[in-house]
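Following: one structure in structure tokens, then a few remarks.
A single protein chain has been removed from this complex, and every other one stays in its place.
In this document, chain identifiers A and B correspond to the written order of the chains, with residue numbering beginning at 1 in each.
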Amino acid sequence: MVTIKSRMAWLAALAVVAMPLLSACGTTNEPAATPAPSGNTPAANAGGGKLEMFSWWTTGGEEAGLKALYALYKKDHPNVDIINQAVAGAAGSDAKAVLKTRMLGGNPPDAFQVHMGHELLDGYVAAGQVEPLDDLYKSEGFDKAFPKGVLDIVSGPDPKDASGGNHFWSVPVNIHRANVLWYNKKVFSDNNLTAPASFDDFFKVADALKAKGVTALALGDKVPFASAHLFETVLVGTLGTDGYKGLWTGATKWDDAKVTEALNNFKKMLGYINSDHSALTWDQANDLLIQGKAGMTIMGDWVDADYKAKKFTDYGWANTPGTAGIYDALSDTFALPKGAKDRQNALDWLKLAGSEPGQDAFNPLKGSIPARIDAGKGDYDAYLQSAITDWKKDTIVPSVVHGAAAKDGWAQSYTDAINSFVTSQDVSKTQAALADACKQAGVCK
Amino acid sequence: MSAVTPSVRQPRRPQIRASRVAIYAILVVFAAFYLMPVYVLVVTGLKSFTEISLDRMWNLPTSIGFDSFRDAWLGNENTSINGLAGNFYNSIILTVPATLISAMLGSMNGYVLAKWKFRGANIIFPAILFGMFIPYQSVLIPLVQTMQSVHLYGSLLGLMFVHIIYGIPITTLIFRNYYASVPTELVEAARIDGASILGVYRHILFPISLPGFIVVMIWQFTAIWNEFLFAVVLVNNPESQPITVALNNLAGSFSVQWNIQMAGALLAAVPTLLVYIFLGRYFIRGLLAGSVKG
Partner (left out) sequence: MNHARPDSAISVARPYTAPRRRVITRDRVISIALITPSVLAIAIFVYVFIGRTAYISLVNWNDFAPDFTWVGLDNYTRLFQTERFQIDLRNTLEFTVVFVAACLFIGLLLAVLLDQKLKGEAIFRNIFMFPLAISFIVTGVAWRWLLTPSSGVNLLFDAVGLGFLKSGWFTDPKVGILAVDIAAVWQMSGYVMAMYLAGLRGIPEELREAARVDGATEWQVFRRVMLPMLQPITLSAVIILGHISLKIFDLTKSMTGPGPGFSSDVPALFMYDTTFSGSHFSQGAAIATVLLLLVSVLIIPYLIYNFRNEVQQ
């Protein structure tokens, strides 16, 4: 408190110096320099105070979904001042770096967005920086509302708890699917093509498109996660559910011939992509498909929201090659850091995020499906409705690029290896790098 | 003036003319290279959104509109762009005090090192100087931990503190070299008159320190305003971040159009450019001092 007060005094003194400059500029975005708006001294009671929510949702449907949740929250907590800490950039990776330095610096927000799975479990949970949410799960019935596949991924042991029992660590607000192949319907019907189901089909379709001078597969890996994402779906399609899951537990060896096969499939696919892939982001690559310059693209189902935003309707979707009946899942969840300044407000936020009204308000806008099995009644479009159906019957596997399958250090090494591969296309070197990443993560010997 | 050069030299004139033309031609080509980004930044900033297109980056605007500047500065609710105004303000309240304090510290250190040489000074001074050359990555992790333990992490005040500390080497260097050029006889005379160390500083050196202060303050102002690494690592709250970090975030976002990034870049450059334009002479002196010898 002392530090905050003296800091305020400092800033106030400085504000006097700098005020003429400021008023000359006519700013609207007033920072905390002027005396604190509501102060955090008498907060945290009587439904007032603040809620500092950290996320990387800054654009389009994501932001709209977040705002819808805020609006719901405000209805019950009119006096809480919501501070939206949304950090833009690079599929959340910039935001994650920011959050990490914040947590490392002992300056946590009240609640933060984090992918379900190892990104959280091996990160902030292992470091003892978030609170277990078992009580919340019980009181709100979350332990019944989410499917077992999800409960497994959001729970893990507490490093401080010697009994080794599992606890719940975050509340999933949505589910995204990584293994979706999107195609331009008109391009396909003009060339009498149908969505491919296997790698063989895929290459036949790709050859046909290439022969017509159409880019078969649009890729935008200016931010390297996109190519790593593509390879993830190839891994799932080549190794199958168990083989793929085993990669992240040590049950499948990274020097396995199947991984070699996956790399070769991937390499072959790279022969069909747009030449300017490294200059584009995934959404710019998606524009190629919209314009009919490309036939297909492989990307997570946030693409659906991108089409909607760009008012493009003539698209179809299918599972990526070899992944019929498999749901390569990721989820955005919210966690509660230890030492949150407005803990009760944060808990109320988590309650809302996990509730049926919360999920059905958020997801249609965000372009994802609810994690709850009893939700799904809302303004969901055709794709999302099909995903809701699949979610209930498919086998769930965790996404690595999006934090569910491995801790982020491992995911980063994996992404690095694939980013090199896209240029070098050296199968054996990349396979060795992938194997080493597993070793460094402490999962492989 | 050049038209009336002495007629005696006339035979050489055509040759001189030709080489002069060549020199000017080369200089103009280079000037165009240096000004190219400025042209694009300004022209883009002046266009209205309807005229913005990557294919027509070089075209002059047909009508003047400040749309990009407005969005870059104030933000835009519809496209959820956060304006840079607040971050610009953060940079000011970070940079101004840090610059003043840095200059005071540097002046003191420079004075002692230039005029009160003590045993070990020949080791301590280079050891201090080394601090301005290190890659700051090599102190980053302990720095984050330390700032956390003294509760200065995440705030502009903490960042200010860090800039002051890592500014010690360069400010000390500039002032030491500046004071070294003051005749020692002046100092000696004052001491024989009975002036103490502080008296000599107050009455002899400080009154003639203004140019040194200007050089150091310009250097520190520019360096701190432009700095990125410490800012991005130490200040995470987007509302407290200085402008370089906010600009980088603006540029890293998918949704933010290139024209708004360009306008933001220009806004971020304005204060240091103004300093350069009005105090360029001192700015260059500081730069040259940065090469240790100067």
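Just so it is clear, a contact is a pair of C-beta atoms (placed from the backbone, for glycine too) under 8 Å apart; a residue touches a chain by one contact, two chains touch by 3 or more.
Everything numeric here is computed off the predicted structure, so don't read it as measured data.
For the chain missing from the display, the contacting residue among B:L100, B:I168, B:V182 or B:I214 is B:I168, taking the whole complex into account.
Contact with the chain that does not appear here is found for just one residue of B:A18, B:L60 or B:L198, B:L198. Where chain A meets the missing chain, the touching residues are 90, 93, 96-97, 100-101, 103-104, 122-124, 126-129, 159, 221-224, 276-279, 407-409, 412-413, 416-417, 419-420, 422-424, 429, 433, 436, 440.
Those residues of chain B that touch the chain absent from the view are 2, 20, 23-24, 26-27, 30-31, 33-37, 40-41, 54-55, 57-58, 105, 108-109, 111-113, 116, 118, 122, 124-131, 133-143, 146, 162, 165-166, 168-169, 172, 190-191, 193-199, 202-203, 222, 225-229, 233, 244, 247-248, 251, 258, 261-262, 264-266, 268-269, 272-273, 275-277, 280, 283-284, 287-288, 290-293.
We adopt the following convention: only the chains that are shown with their structure count from here on.
Averaging Cα coordinates per chain places chain A and chain B 38 Å apart.
Those residues of chain B whose C-beta lies close enough to touch chain A in the complex are 73-75, 80, 82-83, 85-90, 92-93, 96-97, 144-145, 147-148, 151-157, 233-234, 236-240, 249-250, 252-256.
Across the complex, chain B is touched by residues 3, 7, 10-11, 14-15, 17-18, 21-22, 25-33, 58-60, 63, 85-90, 94, 98-99, 101-102, 104-107, 281, 283 of chain A.
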